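Note that one protein chain is taken out, while the other chains of the complex remain in position.
For chain A:
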Amino acid sequence: MTGATADAAPLLQLRGVETFYGKIQALKGIDIDVNSGEIVTLIGANGAGKSTTMMTIFGAPRARRGRVVFDGKDITALPTHLIARLSIAQSPEGRRIFPRMTVFENLQMGASINNFAHFDEDLERVFTLFPRLKERAPQRGGTLSGGEQQMLAIARALMSRPRLLMLDEPSLGLAPLVVKQIFEVIADLNKREGLTVFLVEQNAFHALKLAHRGYVMVNGLVTMQGTGAELLARPEVRAAYLEGGH
């Protein structure tokens, strides 16, 4: 198999994963590796199966064939909440913050996995990363702007001290400046703390610049892979995802 560049086995490994929605096959056998300390991105057009891949890793929907392995443990058949407790955190598509709960309560929900151990410390950390959230702490999540909600979703995910952070389209519907800010935070977390990130993006340019490695997905299949710079240089990628306007 390809991919394994690091010394140890990959942190997250997808092998031949096939996922169905009823009779419709969304993923047609996918192999993806995410090594410890890497930022890996999965890019592709609408409906290519990027979000499905992300959700399949989380067990909803479940892969019908193939295996998902995290840290040497087969998690293919594990219920979602138990997968999350293996310290995989997710900022899901559409952010899915709790709109009627305050920013502070949202963050607390994120910390409930590890029973609020080192809660104050983690809170300080995400407030340093996103100072805006500190200002907004007593405010209802639903009253935040789109960018702030995305920051909250990422911060909530970080509160559990994850070993793998999965982000589904964090740039969706946000102003370029905010996107830049969020991507900088991700790069910074990776560089300083060695956080492993799996990023699903439509914004191919930003994602590939940020990521160490990338996968390109078309119609439920991974068609290309390589380092971020390699993929950015590939004419097919440029034609399909970059020059088409992003």
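Couple of notes before you dig in:
The definition used in the following text is that a residue touches a chain if its C-beta (ideal position, glycine included) is under 8 Å from a C-beta of that chain, and two chains touch if they have at least 3 such contacts; residues count from 1.
Please note the rule applied: contacts and distances are computed from a predicted model.
According to UniProt, the chain absent from the figure is "Branched-chain amino acid transport system permease protein", selected among "Energy-coupling factor transporter transmembrane protein EcfT", "Sodium:proline symporter", "Branched-chain amino acid transport system permease protein" or "Acyl carrier protein". Residue A:M101 is the one among A:M101, A:L172 or A:A187 that touches the chain not shown.
Interface note for the absent chain: among A:Q25, A:Q139 or A:Q202, the touching residue is A:Q139. Against the chain not shown here, chain A presents residues 58, 60, 79-82, 84-85, 89-90, 92, 96-102, 104-105, 108-110, 112-113, 137-140, 142-143, 156, 160.
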